Structure formats: structure tokens, C-alpha cells
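The structure under discussion is supplied below as C-alpha cells; questions concerning it will follow.
Omission of a single protein chain aside, the complex is shown with its protein chains in their original locations.
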Amino acid sequence: MLSGTVVVAASFAYLLVLFAVAWYGDRRAEQGRSIIANPWTYAMSLAVYCTAWTYFGSVGRAASGGVWFLPIYLGPTLAMSLSWVVLLKMIRISRTYRITSIADFIASRYGKSHLLGGLVTIIAVVGMVPYIALQLKAISSGYSVLTGSDDSGVFPFAAASWFNDGTLYVALTLALFTVLFGARHLDAAERHEGMVAAIAFESVVKLLAFLVIGGFVTWSVYEGFDDIFTRAFADPELAALLSLKTASSAGYGGWFALTLLAMLSVIFLPRQFQVTVVENVNEQHLRRATWLFPGYLLLINIFVLPIALGGLLYFGRGTVDPDTFVLSLPLAHGERALALLAFVGGFSAATGMVIVETIAVSTMVCNDLVMPLLLGIERFKRSNHPDLTGLLLGIRRGAIVVVLLLGYLYFRLAGEAYALVSIGLISFAAVAQFAPAMLGGMYWRGGTREGALAGLLAGFVVWAYTLMLPSVAKSGWLDRAFLDYGLFGLEYLRPEQLFGLGGLDSISHALFWSLTANIACYVIVSLARVPTGQEATQATLFVDVFSRGQDTPATFWRGSAQIQDLQPLVARFLGAERARRMFESYARERGVARIDDLKPDAGLVQFAETQLAGAIGSASARVMVSSVVQEEPLGLDEVMDILDEASQVRAYSHELEEKSQALEAATAELRAANERLKELDRLKDDFMSSVTHELRTPLTSIRAFSEMLLDDPEIDLKDRTRFLGIIVSETERLTRLVNQVLDMAKIESGHAEWHNTDIDMRELVGHAVETTEQLFRDRGAVLELDLPDRAPHLRADRDRLLQVMLNLISNAAKFVPGDTGVVRVRLTCETGQLRVDVTDNGPGIAPEQLGVIFEKFRQGGDQYSRPQGTGLGLPISRQIVEHFGGRLWVQSRPGEGATFSFVLPLPPEAGDGPDRAMT
Amino acid sequence: MAKKILIADDEQNIVISLEFLMKREGYEVSVANDGDEAVRRIRAEKPDLVLLDVMMPKKSGFEVCQEVKSNPELQSVRILMLTAKGRDTEVAKGLALGADAYMTKPFSTKELVERVRSMLAER
Partner (left out) sequence: MMRRGLAGQRLVATFLGGALLFNYPVLSLLDRSEPFFGMPMLWACLFIVWAVLIAVVAWIAERGAR
């Protein structure tokens, strides 16, 4: 046994150490060298989840239910693996909109509703008071065990009269420390660096203490796990604890319910929200916490079953409360220092929970319960008290004390009825009621204020009826009759078998009914009407928090306020100096030198409101700001318009981008087209210039000779005849040229007329040869003809093809040397096409000329052999052949003559065979 | 002593007409059918005047004109350019290259004879 003085002194010493850590943490934070700004501290602070309930209660639960203590820790492990999806969003939302509590979160989400914030606060207080009572009970019973009696020692615990009750003083001491930790000054973001440092510290202390005790029991009292389990297996009663089926009647459904409950609790317990979301300094810290916190839970649970079994083996059943095995086992073995360490560990777990929970709850009480009530008083709202920070602090501190005293009251009234674990589960079930409104609000836009209210109210009422009231009744404070026979004696209203639902343990039963009622009401009532503008605004801000800018919350109302109105308003709640600093830094961000130069726009109002929200809650901030702002709230349609506008702007900019790309492409096309046109223009100019030249040349001769003949009658007859001959031939040349130019122009412009008929190429080629026979005779050249026996008919314009043939043959005739000249014309049938070759033994064409002879006005040959042509014959021939889908080309080597060839495709049906073509 | 005139053109009929005209005026006439030949004959014969066609094979009239005018020995050779391309730019180009006169085809035989006469009389 230890003396009460030692225990109390150790406890106080521990509290002082804790306070020193907190003080140091605050100091470092003020210097800007935060000690909590690392992922390890963050993960450790999350371990505030492990309270005295874990520390003492898990062993108690294991002693009666074997592995059934585990779902409470498996649930958080699973929940944390989802943290990167769920918690991150919660953190981002809260940071962006300065949300400092669950009540504020829900109130803000559903249109900054005071009523919702108040309801959530009441649920939180009612749900947490038993939990706080549990911590007080743990400290009180721990003290009793350590000091060995209920009525000896410095503080007689559980005394008959409350003023003699040590637990009351414990509660008051904790209240004092909590005020010192969490409500010494006001922070707009509700961050308490010192407190977080202290919580992380106490997490390490309780883990180490528990591990030490576990190690002591396992290896010092017994000889390792093997030893304990072998002994346990040997005892049929204990062996039953080692199986899930035999250890509890709850079954797998109960196991699942507990896991789910713990999953929701680790997210929605006010203290967890406080450390996970509000006190988070860096979103990236969540990454490590995702596995480190579950790792912590695993470690602190390893020795739970061994300690429980060890205690049961050592003390036997019914002699010592299993909840106190952690203390009684070392004591029983005379290890007083160890027992004291165990107590400090448990004390640590309890104080950590109490401090964070009461701070979190007091923030809610102040911002979402008291402030709205104060704001409801018109005199308060209109009063011009310049500084209300003192009042705010007073409310916070009062709330802390009141919550702790309520916890004490509960402890006095109902504390003895239930084992620790049961009380904890009742609180868990209470906070689980926040889940639908919270999660729904984060992922579903359709939730409305009434829906959230209905859901929370229904869940809360069912929870109270099925869980809270029975626990009160079981503690003897209420008549048990309604438990056994139902309310008003109605069987189906029995709280623990509602509507006759049996076979479930009370927690699963309550969880099922309360969550069912909660979700059903939330969804059904939400769907009853379209969200209002304010709700839609907040829904969008919450649901789309990641896609919106973190630092530019959208403002969905029109309004403006003068800085002269806003600054004093913020100063009233945050202090003049703080307010001035805030607005100065805001002005700097906006690139404005002085506060007075700030534009009185919606952004400024939003900034002021956000700052206020941190201190007095979003709903109250809304009310306060709207009292100085000339604004008109927007209706749903207008909000939707703005949202639409935003998405339209995005769509437009996307469209614009596409359009500008299309424009660029079009511009490029236009430029290319313009280039082509210019090129065409240039070609046309060249063409015109060439035509002019070709026309003027014969005209020159004609005019010169005509003038000479006219002027000089003396010219002798021989010259006269010669000159007249020249004039005639030049006139013919001119006529030919004009015809060909017109021809060319018609073909090129597509206005040429084509009179297609069935043509026998043998006949056509023969005709062409006949026509040019005279030409060859004049030149003294030979024309050889090589025709196949049969050739398929093809469909084309006979005159045009004849023009091509004549052009090629007469060209050849012009170039072959006189006397020895030979031109060979050959027609051949190839698959699918007819081929004509006109070969001469003339001088041939230089390679550099080959490409250009088909261009207009480019004639082959030099001045001696230059033919009397227009330079349009070959280009026109090529155009004609290509018009019928054929090809015209030339092959030549200088000195070896030239071969002009063309092919014409046969119509498909003619390809069947020559026979058919003969018909 | 009869003045020497070189006719440089690739169109036979035009050459014939020019030759006839010039001979009738009493000039001594020689003929070149392309640019190269024209340069060669100008160098060799140092004619008093050249009737120079612009569009000729091998060397254009412009090139011939440039070569002649850049040669100090041939300073005395007068050049009358004849072209079927009557554009202003061509006229300007010919004159810039040192041609003494410019006529477009088809020309009036009287005008041509007058021009030749006056050009040869300038000395």
C-alpha cells in the first residue's frame, strides 16, 4: 500500500511536468519554432484516443470477454487507413473555413445554423459527460486501490458527502489545469500548441507505463506468454475467454457493430476532432499518423489479455475488480514503485482525455450555445463594448468548469453502476450520431438544415432511450420498470429490445436503431425540399473543397462593409491589437499599404467573418458580421447562377482555348491559301506575259512586212511573194496560238466540252497517221505504224484524243532529221489500259529540259531546231490525257531520240477480254 | 563608209524583215540568232548599232547589253533593245543596263528606221 500523500504528490508532480511541457510548447510556438510541427508529435497526440478506459478498462473487458476488447482498436486502424480520403478533406475544410469544432462544422455546412450548432453541442455534452465521469472514476478507484482503503488517506474518496469527496477536488484540479492549458488566451484558430505537446507527452508516458506493467506481469509474475496461456488453457473458465464464440453472447454482429462504432468514434469524438483536425499544423503529418497511430494502438494492447488472464489466475474471479489489475498486480507483488508508475500512467491517460475533451466541448458550448444566446439579446448585439475577449475567455473557462462538474455529478449518480467499458461505449454511440450529418455534408450536396436536424435529433433520442436511460436506470436512479416492460407498459417499446429486436447486445441494438433512425431522417427530410441558397453555397464549399482554391473561399452574397465597421467588430472578440495585426497582414497580402486603403469588398467581409468564425463559431460570426454589413443574401437561384457562372467560365475558357487554336489553324490555312493565290497570280501574270510575247512576235513580223510592202511598191515580185508567204504563215501561227490559248483556258477552268463516245484506238491512231502523212512526205521522213490486231474500245472525246495524237506526231516530225528521220507510232494493249508510244530519232531532249517541256510556252530545242509551235501543245495534250484518267510522259536521252508515251485506262467492263471489245 | 548594224533575234521572220529594212537604208548588216552569238559578233565586228531582242536563247538581251556596256572597248556600240514584253519594268531595266533606246514589238517600221538613223547620226 502507498500513502495517499505520496500518490497525490506524484500526481501533482506529474501534472506540473505536463504543464511545463505545455508551457515550453507554447513558448516555442511563440518563437516560431514549433515542437509539434512534426508528424511524430501529431501521431502521438492522436493517441489521446486511449484514455483511462483503455488503460484500466481494456483489461477489465478482456477479463470478462477475452478478445472482445479488440474491436475498439481494430476499428480505428481501419478508419485511419481511410484517413487520407476522409480526414484530409475534413482538415482541409476546417482550415479553409476556420472551423474549430464538430458543432461548428455541422452548423457551418448546413447554412451556418445556430440551431444545429446548439443541438450538436448538447449531444456532445450529454455524450461526453459520462465519458469524463469515467476518467474521474478511474482516478478515484485507482487512488483507492493504491492507498488500500476507501476512507483513509488525505482525500477520502467516495465519501458520503460531496465536499469530503476527493473526486470533486480531482475534477476541480483538472478544470484548473485545463483552463491553464487551453483557455489562457484566445486563439483565432483554436490551436493550442502547448496542449498538443503535453498530450503527445502523456501518450508516451501511458504507453511506456502500460508496457512496463505488461512486461512485469508477463515475465516477472509469470514466465512469459506461454506460461500465462498454458495456465489459462488449463482453466476451462479462462479457456472460454480465448474464443470469440464462448467469450461473449454478442456474436459476430456485435463484433462488427463494435468495430464500426470505434471507426466512427476515432473520427467524430470531439477530442479526436480537436487533435486530428483543429490542431493539425500540416496536412502531410496525416501520412505518418495513418500507420503510426494504429501501431501505437497495437502496442498498448499487446499486454491487455496477458494482464487480464494473469490477474484472473492470480486473484481468481470475483475478488479484485479486473479494471484495477494494472495496479493491483504490482501491489500484490510488493512492487510499490511499479504500482505508482502504473497509476501515473492511468492518471496521465485520464488527464489527457479530460483536458482535450473539455477544451473541445467548451469551444462548442461557447461558440455554438452561449454566443448564439447572447447574440439573441438585442442589447448585446448592439452594444459597443470595444473588447469582448475577456467575456469570451470567461465563457470558455466557465464551460470547462461546468463540463467537469457535470462529469463529477454523473460519476456521483451513476458511476458505480457500470464497468468502465460500458460507459465508454455509451459515449461512442452518442458521437456516432454525428457521422451521417458530417460525412453526408462532406460528400453529398443535397443535405439540408432540416435534414441534419431531424437526423441528429432522431439519432440522439433513440440513443438516449435505448442506451442512456437504461444505464441510468440500471444505476438505480430511475425505476427499472420501463426497462423490463417497456414505456407505458408497451412491450415493443422496451429500450433494449426495441420493436422486439432481440439477440443483440445493448450497444449493437442501440447503434442499429439510432443510426437507422438518424440516416433515414437525414436523407428523407433532406430530400423533402431543394437546398436554400445558403445551404447550396456551403455544400459546394465543403464538397468541392479540393477543387476550389484553398485561400480564396468563394463569397456567395452581395455586400460590402467599411473597414471602420469591421475592424472594431473583430477587435471586440479578438482584441484590438490582434485585430489590427490581422488586418495589416491582410492588407499586405492584397498589396495595400494601409488598412484604411482596403477596398470595402466582399473579400474583406469574408476575411473578417472567417477570423471571427475562429473565435466565436461560423454561425455567430455570420450574425455579427451581417449586423454591420449592408448586404442582401442570395437566393438559391442566384447562388446556382454564380456556381454555374464559375463552371461556365471554365467551360468558356476551355472553349476559347479551342477556338483560338482553331483560329490559329484557320489563319495558317488562310496564309497558305493566300500564298497559293499569290503563286497562282504570279503564274497567271507569267502566263499573260508569255501569251503577250507569243502574240506580239508573229504580229511583229506581220506588221513589219505589211508596212514594208505598203511603203515600197518597188519591191520585186520574188521578195513580195516571199513576204506575203511569211505574213500568211505568221497569221496562221497567230490563229493557232489564239485557239490553243482559249483551249487551254477552257480545259484549265473546267469549261471545256467533252463529247465522249466509244473509241477504237486503232482507228484513231491510224487516222492521225494518215492526217500527218503529208508532213512526213515534206520532211522526207518515214512514219512507221505498229498496231495490235485488236484493241478494246474506250470511252473518250475523239477529237481531243486526235488532237493529242496529232500534237505528238507533228512534234516528232518537227524534230526528226530530214531524209533519215523515222517516227514510230505504236499502240499496245496492257492490262486495264491502252498505251501509245511515239518514238523519234531526233536530237533527243536534254535531261534538264525533260521536266519543263510540259510547262506552258516552254519549247524544246535550240534556235536551229526550234519548231514552229506555240509552246502550248504538250501542256494541252497532258491535260487531255489526264482528264481521261491517263498519264503522258516522255523518255529521252540526248542524241538518241525521244519517246512520248501515254496510257489511257480502259473502262472496267472492257477489261474482260478483247473479244468483247470487238463488238 | 556604211554603218554596221548587228541584228540579234531568234525569230527568223523578224530577222528577215529587219535585215531587209536596214539593207534598204544602206547599212551593212550581220545577224546573230542567240545571245552568245550576239556577244561574239559584237566583239568581233564592233558594229555601230545592235538591234537586240530581249528574249533569246542562251543569253538574254539584258545579259548581252550588260556585257557590252561593261566592256570599255565597246563603248561606241549603240544598243536599241526590242522586246515583245512591253512592261514598264522591262523598259526601265533595259535602260538601266545601258541600252541607248528601247522599242516594243510590234514596232512601226518607219519609227524604227527613224530611230536607227538618229542614233547613228548622234556621232
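Letters are used for the chains, namely A and B, taken in the order the chains are written, and counting of residues starts over at 1 for each.
To be clear about the criterion, a residue touches a chain if its C-beta (ideal position, glycine included) is under 8 Å from a C-beta of that chain, and two chains touch if they have at least 3 such contacts.
Small disclaimer: the values here were computed from a predicted structure and weren't measured.
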Using the touch definition from the header, name the shown chains in contact with the chain that isn't displayed. A
Checked against the full complex, the residue among A:Y24, A:F229, A:W444 or A:F854 that touches the missing chain is A:F229
Which is it among A:T5, A:Q284 or A:N674 that touches the chain not included here? A:Q284
Checked against the full complex, the residue among A:A10, A:L208 or A:L244 that touches the missing chain is A:L244
Touch assignment to the omitted chain, from A:P294, A:P330, A:P436 or A:P843, lands on A:P294
Residue touching the undisplayed chain, where the options are A:L2, A:M80 or A:L134: A:M80
Considering the complete complex, identify which of A:F181, A:W255 or A:F705 is in touch with the unshown chain. A:W255
Which subunit A residues touch the hidden chain? 66-67, 70-71, 74, 77-78, 80-82, 84-85, 225-226, 229-230, 232-233, 239, 242-245, 252-253, 255-256, 259, 284, 287-288, 290-292, 294-295, 298, 302, 305
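Following the convention adopted for this analysis, only the chains that are shown with their structure count from here on.
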Approximately how many whole Å separate the CA-defined centres of subunit A and subunit B? 85
Which positions of subunit B touch subunit A when the two form their complex? 10-11, 13-14, 16-18, 20-21, 24, 33-34, 55-58, 84-87, 104-110
Seen from subunit A, its contact residues with subunit B in the complex are 689, 692-694, 696-705, 707-708, 711-712, 719, 723, 726, 729-730, 862-864, 866
